[in-house]
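Every protein chain except one is present and positioned as in the full complex.
== chain A ==
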Amino acid sequence: MNSNTKNDGLRTRVGDMLLAAGRGFVLAVVSLPLAVLCFTLAAVSIALVPAGLGIFTTPPVLTGVRTFANWRRVLAAEWSGVRIPVKYRPIPEGADPWQRTVMMLGDTATWRDLRWLLVDMTAGFVTALLPAVLVFYPLEGFVLAAGLWRVISDAEGGPYWYGFVPVDSQATAFAAAALAAVLLVVAYRFTPALLTAHFRLTRAVLAPSQAELTERVRVLTETRRDAVDTSAAELRRIERDLHDGAQARLVAMGMDLGTVEALLEKNPAKARKLLAQARQNSAEALEELRDLVRGIHPPVLAERGLGDAVRALALRLPLPSEVNVELPGRAEAPVESAAYFAVSEVLTNAVKHSGAERAWVDLHHTDGMLRITITDNGKGGAVIGAGSGLVGVERRLGTFDGVLAVSSPAGGPTLVTMEIPCALS
């Protein structure tokens, strides 16, 4: 029983060794030419971008590189349990070749892929081949000792080198076999680990660096906290508005109606007055609810999307404004909402503080970015900083990795630019 398990254990270890050797061999043989091919194509294609041709070849070539890298990620996970995170920036549907090229070349993951190809065709090739060599080379030593040495030394007329052993007699052939046995023991112990080492090397080059991930986590933690704070404040505001506004009016209305009921017979004139008052209260409650809804999710935004919502917003401004919209689709609802309120806040600022006579809003979507610029011809001097409404805008956009830039020299004009990465549907 005991020796059986031992035998089984030995069999699995030998199986693992052979499997790792076989896999390493296949990996080395297949990936070297592919890595060389991918790297050459990518290098040529990128070099041709200035000439124009590269714009059309680069996206498919880089997509090929990504497929190749992803295949290796899958192998790493399946064969050695090494997980390599994938982090390519998404490319929007329907981007033209130029946008694709620019976006792919702007992605640090692309350059990481290319660097990995270089490593893979050298150090990667060696580490993949080593397990195979360790398993198959000892076989030669045994065959030499079994008599092959005679054939070879007759043919060559000198010693045949097996490793560091010059084989020219049965004794040296046995020495070669002994070396082979040692190598086999090494192979038996280390082959699977060597294959894992190959994939570790792949991960070291291909995975996003720790610093990058740490920074990303920091930014996400911060924006999440901002988002939670903002929405909590928003809920408090809504609750307060309802409590002090619509709710109070409905209570007053109910009281008026109760009094009307009592007065109907005795004092119809007074009852009529109270009825009018109740109706007035209901109209005002509606008005307050309407404002509240506009503050949560503006109706035009819900009905038509960002472009028309901003147009409608501009029509309600006390100053004339021009709105230019080039959005071929709709962004996700939370992004639309954040963008809308950001625009609304910036325009409100312009109306309140800038003394502007006109405003211009421009919305468009390029390279996976929603870009919004708001210009006014006011007196300038707007800054992002303590007490400025622009901090709120910045936070709002930050939740979606959006950024805000303000150019507002004293004397004007003020130019506010916002960018939010997003895809349109």
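Odds and ends about this structure:
The rule is simple: a contact is a pair of C-beta atoms (placed from the backbone, for glycine too) under 8 Å apart; a residue touches a chain by one contact, two chains touch by 3 or more; residues count from 1.
Just so it is clear, contacts and distances are computed from a predicted model.
Hidden from the displayed complex is a chain whose UniProt protein name, among "CRISPR-associated exonuclease Cas4", "Cytochrome d ubiquinol oxidase subunit II", "Formate dehydrogenase gamma subunit" or "DNA-binding NarL/FixJ family response regulator", is "DNA-binding NarL/FixJ family response regulator".
Note that of A:Thr63, A:Ser282, A:Thr373 or A:Ser388, the residue touching the chain absent from this view is A:Ser282. The chain not shown here is touched by just one of A:Arg216, A:Lys270 or A:Arg290, and that residue is A:Arg290.
The residue from A:Pro320, A:Pro334 or A:Gly381 that touches the chain not shown here is A:Pro320.
Against the chain not displayed here, chain A makes contact via residues 279, 282-283, 286, 290, 293-294, 299-300, 302-304, 308, 311-312, 315-320, 357-358.
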